[in-house]
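With one protein chain removed, the remaining protein chains of the complex are shown where they sit.
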Amino acid sequence: MSSEAELRLRERLSKLSRMRLLGGTRLSGELKRLQEQLERVTAEPTGEEIWEKVELARNEDRPYTLDYVERLIEDWIELHGDRGRADDSALVTGVGRFRGRTVALIGNQKGRDVKERTRRNFGMAYPEGYRKAMRVMELAQRHRFPIISLVDIPGAYPGVAAEQHGQGGAIARSQAVMSRLEVPIVACVIGEGGSGGAIATALADQVLMQENAIYTVISPEGCAAILWRDAGEKKKAAAAFRPDAVHCLELGVIDGIVPEPEGGAQLNHDEAARLLGASLEAALEELEGLPGDELKRLRRAKFRAIGSVRTAAR
Amino acid sequence: MSSEAELRLRERLSKLSRMRLLGGTRLSGELKRLQEQLERVTAEPTGEEIWEKVELARNEDRPYTLDYVERLIEDWIELHGDRGRADDSALVTGVGRFRGRTVALIGNQKGRDVKERTRRNFGMAYPEGYRKAMRVMELAQRHRFPIISLVDIPGAYPGVAAEQHGQGGAIARSQAVMSRLEVPIVACVIGEGGSGGAIATALADQVLMQENAIYTVISPEGCAAILWRDAGEKKKAAAAFRPDAVHCLELGVIDGIVPEPEGGAQLNHDEAARLLGASLEAALEELEGLPGDELKRLRRAKFRAIGSVRTAAR
Amino acid sequence: MAKIDVSIEHKHPPEPDDGKPHPNTCPKCGSHYRDDELDAHLRVCLHCGHHFPVRAPARIRQLADPGSFVEEAADLRSDDPLDFFDLRPYVERLAEAEVSTGLGEAMVIGRATIGGRSCQLAVMDFAFMGGSMGRVVGEKFALACEGAADQGVPLVSITASGGARMQEGILSLMQLPKTVCAVEELQDAGSAMLSVMSHPTTAGVLASFASLGDVIVAEPGALMSFTGPRVVQQTTREKLPEDFGLAESNYRFGHLDAIVPRPELKDFVAKFLRLFGHVE
Partner (left out) sequence: MAKIDVSIEHKHPPEPDDGKPHPNTCPKCGSHYRDDELDAHLRVCLHCGHHFPVRAPARIRQLADPGSFVEEAADLRSDDPLDFFDLRPYVERLAEAEVSTGLGEAMVIGRATIGGRSCQLAVMDFAFMGGSMGRVVGEKFALACEGAADQGVPLVSITASGGARMQEGILSLMQLPKTVCAVEELQDAGSAMLSVMSHPTTAGVLASFASLGDVIVAEPGALMSFTGPRVVQQTTREKLPEDFGLAESNYRFGHLDAIVPRPELKDFVAKFLRLFGHVE
């Protein structure tokens, strides 16, 4: 390894160590696992290792939003409909009690079997879904409920009706609503955080990622098809933009990593939920002390600063 | 005439005289016409006279919203679309300059010929139209533009799609948005103010009616069909609920009457616009001194009090 | 041309008809019930699940914790601002409705606890002139909002209405903005509102407060259309979808959070109160 590369890795490790919040680990006392995680980071991941993450993020046995709702939320009332044209079951919304407080929850929902997958459009919301989410965010604002957003979407839906119904504008406005809220918002990518479909519900005070989740501007396949002119080069694309949680943390795109059970969340839904619950609770507790206008100010300042080029330039 | 009826008429006349604002009359100096108007009021209108108003309100040569826009608004930019599914041309919205200030304007628009009438659905908005109106109201709120709403709708549209797209909820929410705004709102019924379709855009600080406009909970035909079980009894129905401006003013439902040219607005669009413009300007000037939260408080208190039964009861 | 706006209908229950079926005969499956039998099952058909209408006092008994309901504004009565006279005088219709229903108006309001949680109730009764909303209904609803705001508790609204009360003319239309403003004041005070629509919730009530709940649910089969199916059919001459305007259609089109069968309603309301009951 060249000394330059080694330097970059050390820098990366120190950044990681400085991170304020590393998922629920700190809080659930699993310091040993944290140490292991950090050690793994010191080795630059190979293309194969990165691709494993992509496959884990897409694993069909991974817990989905409603699996977590079932395990973490009491008195759940699912809220349906955009009050305009439809109820989009690809994006689930509701209110319930999380560790003693009423929260509003928003989450992409994939399906378990073929029929449900079709009904839920593989978790890819239509504009109607984003509109439902905005409605529920505004309800949360009215009643000062914190918001939990679970992100798990391959990408915005490439369909005719989705375009006709204003997908671009809906994604923009959903972000705009989130940037205006004066309640705590915690988002966690629990599988695939794909493109505009993901960011539509991820403009949060704290953005977490599960250990094996991915967060991408475009799917590796899509990127490969455009830049390599061959969708088969997906592994090269993934290796080039590194959609894994550790890299997103290094880049300052996320605020913490939520650990998963050994081998991945798909192997133990209960344990995955326990770990996610601990991280969400810690994040909410940190935010709940802040006044609403301060939350909003900090949230906007944070996204203003991510990947800033102010200093890099000129 | 019985002494009781005479008493009621005198009471009515005195109420009218006390009215703070009687359209633009006061301002355009047409005191003679006011006097005549008051004199006419002293005679209980006959069923035929009331029906004449209904027919004048529906006269197909009456100026419609865009006729007034053309004559009263400079730098008009029509705003289109609900940002969701459609642009409803039955409800026109836009921004422009009215006597030196930027205003947002909302108005039902009927058509002049068969083709335009169909395109504009005879002025009857779909839920998409109310959603466009809400969007423009929120734009006005953002930029502190006063709102002018011109009401001219036979009634909410009785169609399958209108129901499926949530007509009831859209009318409710349009009123809710209006009750939240902190900018001056002046509405004027310029033809037919029919049922929920009218009130959807008439929750205003000052509600005016043109001299020959009508304002109804249901069309006379509809009322007759239900209560008399015969739509042909429309004149009886109209006489029973008296949808004319003078009666609405007596009941406290509106705040002023906007005079029309002799014989009706249909005979002289320019003069009708001049009179309407004077009334709108006077109303806006009266409201513009008030702070936004006070406007909202007074607006809500006003609708809380209309037709109050608090004292009448117990 | 659609100059005729008959968008407010179903204002009155069907006229008495000698050949009409017994009111406890299920219109869907023909099952027949004794009154006490039907009441014991919350007036839901045991065979097919059809939801029979529930009178306001019975609804309150079904939902409120026993002995907790305290009625308010019970003595408000409508007067006749227009001296309205159609085939019969309005005052006569009012008097008759009061006698036949035992209620002063088409809405009953008051305080209660449900599942141990305090709330304000506003319950409509279709038997009183088709649950139509005149000035007293509007006033009672506004008082219910104020009561909820004052106590810092949620409002639970249960509607059954043909719309605005024509006999009060334009003043009945004014109950739409009045009740809308009341809900806004309630929300500004931090209180929540649950809207439960029962059959039918149409026209002016659908187009005002009933559509403004933080959470909106309906009973199965409830008609929820601004304009009734008969008028839509007459105007458009289209064949209407089978579930036109029904709760099931409204749910599909995104206007309802849930359809809650009556046997589950009390638990649902109690859950809502647990979640929304706290005011800062």
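Note that the chains are named A, B and C in the order they appear, and that numbering of residues resets to 1 at the start of each chain.
Heads up, the rule we're going with is that a residue touches a chain if its C-beta (ideal position, glycine included) is under 8 Å from a C-beta of that chain, and two chains touch if they have at least 3 such contacts.
Everything numeric here is computed off the predicted structure, so don't read it as measured data.
Engineer: Name every shown chain in contact with the chain that has been left out of the document.
Structural biologist: Counted over the whole complex, the chain not pictured touches A, B.
Engineer: Using the definition of touch stated at the top, determine which of A:V217, A:L267 or A:L290 touches the missing chain.
Structural biologist: Final answer for the missing-chain contact: A:V217.
Engineer: One chain is left out of this view; which of A:G107, A:G155 or A:P184 touches it in the full complex?
Structural biologist: That would be A:G155, which touches the missing chain.
Engineer: Using the definition of touch stated at the top, determine which of A:A172, A:L267 or A:L290 touches the missing chain.
Structural biologist: Result: among the candidates, A:A172 touches the missing chain.
Engineer: With respect to the chain omitted from the figure, which of A:G129, A:P146 or A:P243 is a touching residue?
Structural biologist: Looking across A:G129, A:P146 or A:P243, the contact with the absent chain belongs to A:P243.
Engineer: Contact with the hidden chain only, please: which chain A residues?
Structural biologist: That gives, for chain A, the contact residues 58, 117, 122, 124, 154-160, 162-169, 171-173, 175-176, 179-180, 194-200, 202-203, 215-219, 221-223, 225-229, 231, 236-237, 240-243, 247-248, 251, 253, 299-300, 303-304, 306-310, 312-314.
Engineer: Considering the whole complex rather than only what is displayed, give the residues of chain B touching the chain that is not shown.
Structural biologist: Counting only chain B, the missing chain is touched by 75, 77-87, 95-97, 102, 128, 132, 139, 142-144.
Assume only the chains that are shown with their structure count from here on.
Engineer: Farthest from chain B in C-alpha centre terms, which chain would that be?
Structural biologist: Of all chains, A has its centre farthest from that of chain B.
Engineer: Relative to the centroid of every protein C-alpha atom displayed, which chain's own C-alpha centroid is closest?
Structural biologist: C
Engineer: Suppose each chain is reduced to the average of its Cα coordinates; what separation in Å results between chain B and chain C?
Structural biologist: Going by mean C-alpha positions, chain B sits 28 Å from chain C.
Engineer: In angstrom, rounded to a whole number, how far apart do the mean CA points of chain A and chain B lie?
Structural biologist: One centre to the other, that is 49 Å.
Engineer: If a residue has to touch 2 or more other chains to count, which residues of chain A qualify?
Structural biologist: Counting only residues that touch two or more other chains, chain A contributes 83-85.
Engineer: Which positions in chain C touch two or more other chains at once?
Structural biologist: Counting only residues that touch two or more other chains, chain C contributes 253-255.
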